[in-house]
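Of the protein chains in this complex, one is absent; all others appear in place.
Right, chain A next:
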Amino acid sequence: MSLVSDRSQIVLLGILALLCIAISLAAPQFYTGANVIAILRQCALVLIVATGMTMLLVAAEVDLSVGASLAFTGCVGMDVTNRTGSLVLGTLAALAFAGGVGLFNGLVVTRLKVNSLIATIATMMMLQGGVYLYTREAVQNLHQIRAFTELGAGYVGGLPIPVLIAALIFIAGFVALRFTTFGRYLYAVGANGKAARLSGLRAERLKLVAFLATGLLVGVAGLILASLMNAGQPTAGRGFELTVIAAVILGGTSLSGGRGTLVGTLLGVLVLKVIDNGIIILRWNQDLQMVVPGVVIILATWLDLVRRRRDAR
């Protein structure tokens, strides 16, 4: 069945393989264990949020507020933990905040029928401004709870904890999209909302769930980011939403809904982060970290179009 990875991932796999070979020829340290772990750690945050974003795009919606929400969530989580001295309460507050943002986006889109591109840009603006009303500067780690630091920097069985969390979320998301009625309905709603509604599906509720899930995943990512930076940074997460969406689209998920896989998204994240890593270890100008992915996205999308045109008919 075409919902899993199939031949559609060939282009991306090829690009990934080429990148790995090229970078390792130029810089042999690419394949060291430490560097591989570093790449995976870089992937984790993006993959966590991209899992939710894939669901949204499959349902023909999008959320541009994830970057702004990511920063705000980190501030909220750190602040509440500081005030209460309880990591549990801090975590719950962060998840409640980010989940609330997701729910808000979902309600605006499904109830008020505002286009999700517009609605979530508006949310992004509110959050970017709102975070400065909440705190003028970075919320420092005053509680020094060890488990909080572990969240970003710790290891279990040789793997960084963020990577393990991302892997669990990815697997859960993959199972949900691929094997459950919920996943199948998301594809249906994205592919043809009217047909889905005529078939008795609750299209609006499904979309709401996808928005909420994306929000909660932003909460998880926000906590990890705050742990890594050992602070809640209001300026963190600028441009994060574009990296996430770029990875999802690179993975072959259609902006018009109904098509896409999480395996593709995983490959998309890997490609972007291997490029980042390559630029760093080759000591290229860091500004190329934005330029090269831009070129790759156009290239990959075009190659995929060529491939599909050949497959059609």
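Assume contacts are C-beta pairs under 8 Å (C-beta built on N, C-alpha and C of every residue); 3 or more make two chains touch, one makes a residue touch a chain; residues count from 1.
Heads up, the rule we're going with is that contacts and distances are computed from a predicted model.
A.B. asks: Can you pick, from "ABC transporter", "Phosphoribosylformylglycinamidine synthase subunit PurQ", "Ribose transport system ATP-binding protein" or "Na(+)/H(+) antiporter subunit B", the UniProt name of the chain not shown?
C.D. replies: The missing chain's protein name, per its UniProt entry, is "Ribose transport system ATP-binding protein".
A.B. asks: For a quick check of understanding: of A:Thr32, A:Ser199 or A:Thr235, which residue touches the chain that isn't displayed?
C.D. replies: A:Ser199
A.B. asks: Across the whole complex, list the residues on chain A that are touched by the chain not included here.
C.D. replies: 1-2, 179-182, 184-185, 187-188, 191-192, 194-202, 254, 258-259, 310, 313
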